[in-house]
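Note that this complex is displayed minus one protein chain, with the remaining chains in position.
After this line comes subunit A, so read on.
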Amino acid sequence: MILNGVEIRDTFAEAFPMVGTRLIVTADTPEWALIAGRTTTGFATSVIGCGCEAGIERTLTPEETPDRRPGVSLLIFAMDFKQLKKVVPLRLGQCVLTCPTTACYAGIETGKRVPLAKTIRYFADGHQISKKIGDKRFWRLPVMEGEFVCDEDTGSVEGVGGGNFLILARSRGQALRAAEAAVAAMGKVEGIILPFPGGVVRSGSKVGSKYKGLFASTNDAYCPTLRGTVPSHLPAEVGSVLEIVIDGVSFAAVAEATKVGISAVCALGSEGGVVAIDAGNYGGTLGPFHFKLREIMQNGAGETA
């Protein structure tokens, strides 16, 4: 399949199950909401080294938030529910509670409950106040700045982690511009995050290593500087490869994001220096979710050259 001069390789992205939750963080200004969101989702690029993967799903207008202030929607994913219950209160306590003017609310109502104020309310040392309205309880914690308002807990979903595609371009600059275009377009898709820096990975990995104890190592088949020295997937004209990794609340959300992202890259086309779109997989042995690039792109993805 060729879209606007870009080859869509006949392969698939292999993804795995994750457990995730959504937090709604509000603040007095959009800037402080964003600061809280970025801090809370910092150092959360990969479960391998960070314990979770997290990102800002989107910004929220005051009309969309529980307290009518500007906010951000955050998604946090972990490999299992036990780990999710551990990392969410940690990040809430260190990054949201501490951030001026913020409040934190449940972003998902269904599924197993992930503790929020249920855990961190003890910071208030007995001065915490709860209100239960209907089935929903929230807490008010006195802090030096005033009060921190936080829901008791939030729901969770069984999501998908590790959706991905690779942008093979002629140069580093062209690969980066294509990746930026993809990230900008994918930011409009609900229910997904791109957990890596700026949504982009420059150091994609393969499973395993020649060194004991390392679970992952550089994806040498896609390293341009190793072409010819290892079995390579890169044609001669490719000078740089960047990867977009996608975590989402459902298979459909990740598939939609994949389609939107690849479409944005293909809109730049071969004239923009994009040679091909590939995806990372491990022969189907890693995860049950397979995002077949050509199937995803078949409908309305652009012109076929």
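Structural remarks
The definition used in the following text is that a contact is a pair of C-beta atoms (placed from the backbone, for glycine too) under 8 Å apart; a residue touches a chain by one contact, two chains touch by 3 or more; residues count from 1.
What we mean here is this: contacts and distances are computed from a predicted model.
Chain not shown in the complex: UniProt lists it as "Formylmethanofuran dehydrogenase subunit C", one of "Formylmethanofuran dehydrogenase subunit C", "NADH-quinone oxidoreductase subunit M", "Phosphate transport system permease protein" or "ABC transporter ATP-binding protein".
Only one of A:R140, A:R177 or A:K259 touches the absent chain when the whole complex is considered: A:R140. Touch with the chain omitted from the figure is made, among A:I48, A:L90, A:I129 or A:V230, by A:I129. By the touch criterion stated above, the residues of subunit A touching the omitted chain are 26, 66-69, 103, 127, 129, 131-133, 136, 138, 140, 146-147, 149.
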